[in-house]
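Missing here: one protein chain of the complex. Every other protein chain is in place.
For reference, chains read A and B in written order, and residue numbers begin at 1 within each chain.
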Amino acid sequence: MSQYMSKTNKLQEFLQLLFGHPMGFFGVIIITIFLVMAIFAPFLGTVDPAASGDVDNLLMPPSSQFWFGTDDLARDIWSQTIYGSRISLTIGFVAALITVFSGTFIGLVAGYYGKFLDEVLMRIVDFFMMLPELPLMIVLAAVLGPSMWNIILVVSLVSWPTTARVVRSQVLSLKERPFVESSRCIGASSFQLMFAEILPNVVPLMFAQAVLMITEAIYAEAVLSFLGLGDPTSISWGMMLHSVFESGVISESYWWVIPPIVSIVTLIVSFSLLGTAVSDVLEPGYKEKKGY
Amino acid sequence: MGLKRFFLRKVVAAALTIAVIVCANFFIFRMAPGDPVRMMFRDPRVSEDSLELMKQKFGLDKPLSGQFVAYVKNLAQGDLGISFSQQKPVLEVLAERIPNTLLLVVTALIIAIVLGVILGALAGWLSGTKLDTFILTASVAMYSIPTFALGIILLLVFAYLIPIFPLGGISTPASGFEGFALIRDVGWHMFLPAFSIVIWYIGEYVILTRSSMIEVMGQEYITTAQAKGLRKHNILKNHALRNAMLPVITITGVNLAFATAGVIEAETVFAWPGVGRLAYDAVSQRDYPLLQGVFMLFAFAIVLANLAIDLIYGYIDPRIKVGG
Partner (left out) sequence: MALIDVENLKLYFMTRRGPAKAVDNIGFAIDKKKTLGLIGESGCGKTTTAMSLMKFIKPPGEIVGGSIRFMGKDIVPMTDEQIRQLRGKEISIVRQEAQNALNPVLTIGKQITEMIHEHESVTRETALARAKKQLNLVGISDQRINSYPHEFSGGMKQRAMAAIATACSPKFLILDEPTTGLDVVVQRQILVMLRNLKEELSLTAVFISHDLSVVAETCDRVAVMYAGKIMEESDTVSLYQNPLHPYSKALIGAYPSLKGARKQLKSIPGAPPSLIDPPPGCRFAPRCEWAQSICDEEPAINVIDGRRVACHFVKA
């Protein structure tokens, strides 16, 4: 029956199932809150998060003027928290986009053409997967220099193999399916087969991978910033933690530590819950299991 | 395929990977903007003598290919350069710290794997029940919290707010503890960092074991076992678990790469003097030889650990041992 549903109906159905999933529900709600935070940042009672203020206002606990208090350079922590969502979400989405597209492309090509090309690409993938992620990211970030784009680059570089491998698996099984055979029989070109027939069936997987990659990217940015490899010109939550740690006043400035930590943990856990929900919903037979 | 050929293939693959890591390492550090090696010459901390030594050793007056040869030669002899910030050979610095990291990691991993597998098998066996849902949700949460974030939270709550645990380090400085007292002291210091690592790992293993268990339970041979009238715990142990563990063992190898992240983060937050903390120190000190050494150490360790696990697996899975 569902094959006759239009594309928008399928999307609607998918979103419905996702929202009905307990993890999906919470994930979507919380992520939406952060998205709102990021988009409407300037209107949420914020000032320039990087603007250092009066010497008198160093390390102040929360007050009516500074809702979350100030840091050791008298910068407003509330603003840093709100604007930090922009950095995390941007890096998350952009890195995920790059990773998923490059990984899918490679997985598609490797799975479809097989043989030598597949061997070579998969050897590269295997190699990358064997490398320890964080040490590699640290090394690359240290060597390339701290900037937002470098972080995005580093994260994408380290994550694309997972997507490539996963997509390739699916392509391999899809390749043998009758609908591909029949298209080939009526003379479809390789290009058409790959992109018009196989790719649409890979899209759900791409989506699941995308959510996974966003989670990874946000986490990677947070860790790298915490370790001191973040972009010093943009104050992300990880950078805030780095500053607190470096300044040594961690015990006396709970107001500085709590917002970034809570934000990081909440955002990452939400994406993780969403990711689990997405992979559950995309599992064949989920609809039936839930009794639809 | 036979065991011998399987082993051989795995060993060769590992050797190749190590070779590629060595090459990659060399090139990564050369491609930095402001070639870090050249930057050494401008670094005021490096003494004239060290400079001369390094120039000779690394063949810095020779072309790139010559430098590469020198690099490999040095590596083969265990010479990883000299750490700027510590004024000692990198190898020596690493050697000092490795035991501390091993202590932390091995303890954490053993606890996490045992608990994770037990809980995961339980959740899988009882799939669909409330207990299963609870365990699964808790595991997803545990697995998603970044280790360093958890570490900081634990530090704030249990070291500052309620001072049960120390603020960091491996032992109380200048305490002169010996023997059992020392062990207790180290254990007390190790609790929070180990806990941070364990939480992530348990989450991962529960999810893994659970899904492996669920897949196994859907297999025909479980129905066969039930048709034989075997007791439940027999089916669980000999039929379900034995098969469910196989993919878990395989994934353990892959997971070790993630363990390095946990180690680096936990050691940094709790100032545990291990190799992970060295990564943080090297970065903040811009000590490139040290960073390079740390990276190679981690990469090699993962490759070797994976090899060991592959070999163990080949021995356990009869389909490989006896070869179909």
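By our rule, contacts are C-beta pairs under 8 Å (C-beta built on N, C-alpha and C of every residue); 3 or more make two chains touch, one makes a residue touch a chain.
A quick note: this is a predicted structure, and the numbers were derived from the prediction, not measured.
Undergrad: According to the contact rule at the top, which chains on display are touched by the left-out chain?
TA: B
Undergrad: Pick out which of B:Gln77, B:Thr129, B:Ser175 or B:Asn234 touches the chain that's been left out of the picture.
TA: The one listed residue touching the chain not shown is B:Asn234.
Undergrad: Since one chain has been left out of the picture, which residues of chain B touch it in the full complex?
TA: On the side of chain B, residues 219-221, 223-231, 234, 238-239, 242-243, 246, 317-319, 322, 324 touch the unshown chain.
In this text, only the chains that are shown with their structure count from here on.
Undergrad: Please tell me the distance, in whole Å, between the geometric centres of chain A and chain B computed from their C-alpha atoms.
TA: Computed value for the inter-centroid distance: 23 Å.
Undergrad: Taking the complex as given, what residues does chain A use to touch chain B?
TA: For chain A paired with chain B, touching residues are 23, 127, 129-136, 138-140, 142-145, 215, 219, 222-223, 226-229, 241, 245, 250-251, 254, 257, 261, 264-265, 268-269, 271-273, 276.
Undergrad: Spell out the residues on chain B that touch chain A in their complex, using ranges where they run on.
TA: Against chain A, the touching part of chain B is residues 17, 20-21, 28-29, 31-33, 36, 137, 140-141, 143-146, 148-150, 152-153, 155-156, 160, 254, 256-258, 260-261, 264-265, 268-269, 279-280, 283-284, 286, 288, 291-292, 294-295, 298-299, 302-303, 306.
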